[in-house]
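For this view, one protein chain was removed and the others were kept in their places.
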Amino acid sequence: MKKLINDPQDVVEETLQGFAAAHADLVEVSLDPAFVRRAGGAVAGKVGLVSGGGSGHEPLHAGFVGRGMLDAAVPGAVFTSPTPDQVAPAFEAADSGAGVLAIVKNYTGDVLNFETAVELAEAEDRRVLSVVVNDDVAVEDSLYTAGRRGVAGTLAVEKIAGAAAERGDDLDAVADVARRVVANVRSMGVALSACTVPHVGRPSFDLADDEIEIGIGIHGEPGRHKVPMASADEITDQLLAPVVEDLSLADGEDVLLFVNGIGGTPLSELYVVYRRARSVLEAQGVRVTRSLVGSYVTSLEMQGASVTVLRLDPELTTLWDAPVHTAALRW
Amino acid sequence: MKKLINDPQDVVEETLQGFAAAHADLVEVSLDPAFVRRAGGAVAGKVGLVSGGGSGHEPLHAGFVGRGMLDAAVPGAVFTSPTPDQVAPAFEAADSGAGVLAIVKNYTGDVLNFETAVELAEAEDRRVLSVVVNDDVAVEDSLYTAGRRGVAGTLAVEKIAGAAAERGDDLDAVADVARRVVANVRSMGVALSACTVPHVGRPSFDLADDEIEIGIGIHGEPGRHKVPMASADEITDQLLAPVVEDLSLADGEDVLLFVNGIGGTPLSELYVVYRRARSVLEAQGVRVTRSLVGSYVTSLEMQGASVTVLRLDPELTTLWDAPVHTAALRW
Amino acid sequence: MTLDVTWALLWVRLTAESVRAAKDELTELDRVIGDGDHGENLDRGFTAVSAKLGALEEQPARIDEVLKIVATTLMSKVGGASGPLYGTAFLRAAKVTGIPELDSQGVVALLEAALEGITARGHAEAGQKTMVDAWQPAVDAAEAAAGAGDDPERVLAAAARAAADGARSTTPMVATKGRASYLGERSAGHEDPGAASTRLILDAAVRAAEERG
Partner (left out) sequence: MTLDVTWALLWVRLTAESVRAAKDELTELDRVIGDGDHGENLDRGFTAVSAKLGALEEQPARIDEVLKIVATTLMSKVGGASGPLYGTAFLRAAKVTGIPELDSQGVVALLEAALEGITARGHAEAGQKTMVDAWQPAVDAAEAAAGAGDDPERVLAAAARAAADGARSTTPMVATKGRASYLGERSAGHEDPGAASTRLILDAAVRAAEERG
C-alpha cells in the first residue's frame, strides 16, 4: 500500500485540516465531533441541508458545502458512516429555524446513524426530514438486498435540493424536490481495480489483469459480477443499458448525463466514456441537455467510472443551473 | 494494462470528441488538425493565448480554454508534442489581430515544434511571442540537462496571463506578465506509481512496493532518484524544501500554494499534503494567501502529487482572482 | 451463583481485549463480503468504552450503568451498521438490568432485550446472514438452559456455544441484509463479520463469569 498519508488513524482528521485551511473562505471545520459547516453559519430563513457518510469519497460531501448546496457535511471514518454525535451537531449548525433536510445514502450504517441523530434532534424540537438516495441500479431493490445503494446520483440530489433551499422553498418543498431527483436518477459503475482502505492495508478485492467488476458500489465492495476486460464502448454500454431501462427513458426526453470517475481514473478516459454514453442516448432520441464529467463521488484510488442519468424537467434544469459556490462544484 | 479506452490509436481523438460534446458552450474542437478553440472564436482586440503539448495531462490544456484563460489548446499524441501543422492553425484561430502569446512547456519537442509553428505564422505576418515555462526544480537548469521542465506551474502562467489578456493588455504586456509568473513559480513532484502509455501497454518505469520516485516530470519519466516510501509529511518536506530554496522565499512574502494530483491520487491525499506544506510555509513566515488543490496537470493514471509555489504580488494576486470560465477552472 | 457489576465490568474488559486481538480477523471477514472496517469499528468503540470507564472517578455500582456506558459509547464511536445495532442492543439490555444481581432469568432477559434492540433497529431475522444469526440461537439456547434450571454461568455458556454455531452457520448463507447483500450469490462461502463479533462478545461474557466465579 502506497499512499500520501501519515498514520492511517489520522487520515480523516488531516484531510479535514487541509480542507479547512485551503477553503477558509467557504467552510468552518469542527474536528471533534468532526463535521464541516458553511462559513458564516446557518443562513437566516433558509432550510438547512446536511449530508454525510463514510470518508474516502472526496470531494463528496465536504466539497459540496457552500452557497447553493450543503450547509453541513459529516465525514465518518473511511467507508464508515458517521455517528449520531457527529450528525446531531451538524443538524444544529445547519438549522436557522427553518428546519433541516438530511440527505442520506442508502446504506444500513448511514440510515441507522442518521435515524438516531434525527431522534436526538427531535428530542430538542428540531425539525428534520430525511431523504434516502438509492440510485444504484446494480443492486436490485428487493427483499433480497438491503436495497439499492446511494452512489453518484447523490451529487444531483444535493445540488438541486440545495438550489431549492437557496431560492427559499420551505422544508417540505425542498424535501419534495429532493425526492423527485431521487425518483429520476439512476447510476451504474465499473471498477478496473480495487482500492485499499488505509487501516486495512490490502486491496478490497482481488481482480485479475483481464477482469473488471461491473456493478460496484463506492465502498470497495466487489460488483455484481466479474466480466472480462472490454473496450470503453462495450463497458459504457453495459453501464448505460440498465440505467436507461430502469428509468424507462422515452424518445424526446431531456437528461443530465454525468460520467463520474471513481478516483484513480484519468479525466481523458471519462470523456471517452461520456462520448459513447452520449451517442447511445442520442441514438435513442434522448436529449442530453446538461452534462458533468469528473471525479466527484469516489472510492479512494479505485480505477473505474460510473454513468449517471437524471431525467430533467424545466424546474430541475433551472435548479441544476442555479449558481453554486463550493470547493468542488462552482458555477 | 486496464484502461477505459477503445483502440489506443483513437484515445486522443475520442477524448476530444467527448470533451467537445460535454462543453459545447465553451469550446469548438477541430479534429484534423487537432486543436481546441474558444466557442465564438477570437475575441476582438484581445491578445490570443495558445498553449499545447502532449496529451495525457488532462485537464491541461484543453480544460483551460475559455474566458479568462486560453483561446486555443493544441493536444499532441499521448506524451508527444503536437506538430507545427496543428499549432499554426491554432495561432490563427486565436488571433483577432492583437497578436498571439504561445505558452510552451520546456521540452525539446514542444519547443522545436512551437518554434517551427511560429516561423510558419510569421511567414503569414502574424505576430506571435513565446513564453517557455520551466518551473520544475527537480531538474537543474544547466549545461547538463535540456533545462528545467514545465510542469504544474504552467496552470498559473495560463491563468494569470489569461487574465492580463482579458483586461486588455497588449501582446508585450501579456508576455511580460507571463514571464513574471515563470520567474516566480517553482514545482516539484513525486510518483508513487508509474503510468502506462496506451500504445506502449506497460508501465513507464518499474518501482518496488516500498519505493517512490522523487523529482518526476509529467511524461512518465522516472524521477531524479528513488527513495524509500515515507510518510506524507516527510515526502511533502522533500518536495517543498527545494521549491522554497530556489525561490529564495523570505519572511512575510505572500504565495499561492498549489498541490496538484498527478492523476491517480485521491483528493483526500492532496489535502494531507497541502496541510503539511502550508504549515511548513507558515512556520517560515510565508503567508499562503491563495490556494489550489486538485488534479490539474496529470500523467495519465500515475499516483503522486506535486507542490507548486508562486510568489505573489498585488498585481499577480488580482489577476489570479479575476474571473475564469473554463471546463476545469472556474470562478 | 448470580452475576453482579464486577462481572459486567470484567465482561467489558475481556470483550475489549478480544476485539483488539481479533481486529484484523474481523476486518478481513468484512473485506471479503463488506467494506473492510468491522474490526476497526468495534476496536475503536471498545477502546473508547475502556477509556470512558477508566476516566470515571468512581466505577459504576450497577450492571445497567455499565451497559448504558457501553451503549452510548458504541453508539457515538463506532459508526457503520454495527454501531447503532450494538448500541441499541446494550441500551435495551441496560433497561432490563436495573437490579443488583442477575440470576438465570436475568441473564435470559438481558440477552432477549439485546436481540430485540438489534431487530428493532435492523429489521433482520435469522437466515439473512447478519449478527441476528448468532444472537437468535444464543437467546433460544439461553431460554432452554434457564428453563432446565441451569445457573447463570451455564446459561451464558449455552448462549455462547449457540452463538458460535450460529456464526458458523452464516458461512453458506446468501446475505439479504447489510452490505454483503449487494454481492448476491457471491456472499455465500464467507462468515458474517457481525455474527463473528457477536460470538466474541458472548464468549467474553462466559469467561468473565468463570474468572469471577
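Labels A, B and C are assigned to the chains in the order they are written; within every chain, residues are numbered from 1.
FYI, a contact is a pair of C-beta atoms (placed from the backbone, for glycine too) under 8 Å apart; a residue touches a chain by one contact, two chains touch by 3 or more.
None of the values given here were measured: they were computed from a predicted structure.
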Visible chains that the absent chain touches, using the contact criterion stated earlier: B
Sole residue of B:Lys3, B:Arg149 or B:Arg290 that reaches the chain not shown, by the stated touch rule: B:Arg149
From B:Gly217, B:Gly261 or B:Gly304, residue that would touch the chain that is not displayed: B:Gly217
Sole contact to the chain not displayed, among B:Ser51, B:Asn113 or B:Ser193: B:Asn113
Of B:Asp85, B:Asp172, B:Glu282 or B:Asp321, the residue in touch with the unshown chain: B:Asp85
Touching residues (missing chain, whole complex) on subunit B: 54, 76-85, 107-109, 112-113, 115-116, 138-139, 143-146, 149, 197, 199-200, 202, 204-205, 217, 219-222, 224-225
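Throughout what follows, only the chains that are shown with their structure count from here on.
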Chain-level touch network, classified as line, ring, star, complete or other: line
Intercentroid distance (Cα basis), subunit B paired with subunit A, Å: 29
Residue numbers of subunit A (touch at least two other chains): none
Multi-partner residues of subunit C (at least 2 other chains): none
